[in-house]
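Excluded from the complex is one protein chain; the other protein chains are retained at their positions.
Our next item is chain A:
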Amino acid sequence: MRYISIFFQYVAQYMKTRLTYRVDMVIEIMSDLLFQAVNLVFILVVFSHTQFLSGWTRDEIIFIYGFFLVPYAIFGAFFNIWDFNERYIVKGELDRILTRPIHSLFQIILERMELESLFGVITGVAIMFYAGGRLDLTVSWYDPFIFVMMVLGGAAVYAGIFILLACISFWSDSRTSIMPMMYNIGNYGRYPVDIYNNVIRFVLTWILPFAFVGVYPSAYFLGREEWYNYAFLTPFVGIACLSISVVVWNIGVTKYRGAGN
């Protein structure tokens, strides 16, 4: 309860600061939208040559892309921890975090949030409606609830993986280039996994479960019953990823060596 009220306090403060830099904010939103448009164009270009990709139609793939944008936007808004090593470990900012009476990971989430990313949710939903309309998908009353669960599960998968990567810094203070690589791998999750070979598919499902951010949950909404088992695993995989990462984080904090000053 206290955490929720602190959360809103930070959000309010964040909006206030952001509104004082109006130009900055507009540019950021624009570049975000542009980035997504480029991605969409890429998909359209691929499909201008073929209509099917191992049994998936163009519209289905666009739908998956649209869905992927939603959990990804939530992840982007709250888990900006890609520079955790440099900012908090090397510069020693974690010292300050650790002298305050709130969970350290929660504080970092609050400090690093970028709410502009949430506009991605709108883009994603719009793309889904566009693709869904062309596919004649029907929406039942419980679908919005399932959608929310799937989205939260997907965002938790993403968050869990990136928190785990950030935790590496607690043990090794050298800089690694693993974060950007992981962003690339993360993008594979938004294409149907059966276009990849079995090894990659296994990795994307069980080791770095990015497939649970895009393909698997979308398969439910697309009515692809052969994937339903995976689709309904999404929230559980999300919870598992996030819990493991928080446990590892808590162990990692005790290994923190501090920056010399």
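Keep in mind that, in the parts below, a contact is a pair of C-beta atoms (placed from the backbone, for glycine too) under 8 Å apart; a residue touches a chain by one contact, two chains touch by 3 or more; residues count from 1.
Following the convention adopted for this analysis, contacts and distances are computed from a predicted model.
Missing chain, UniProt protein name, picked from "NADH-quinone oxidoreductase subunit C", "Integral membrane protein", "ATP-binding cassette domain-containing protein" or "Cytochrome c oxidase subunit 1": "ATP-binding cassette domain-containing protein". Across A:T17, A:S48 or A:S177, the single residue that touches the chain missing here is A:T17. Across the entire complex, the residue among A:S54, A:N184 or A:T254 in touch with the chain not shown is A:T254. In the full complex, chain A makes contact with the omitted chain through residues 2, 5-6, 9-10, 13, 16-17, 92-96, 98-103, 254-258, 260-261.
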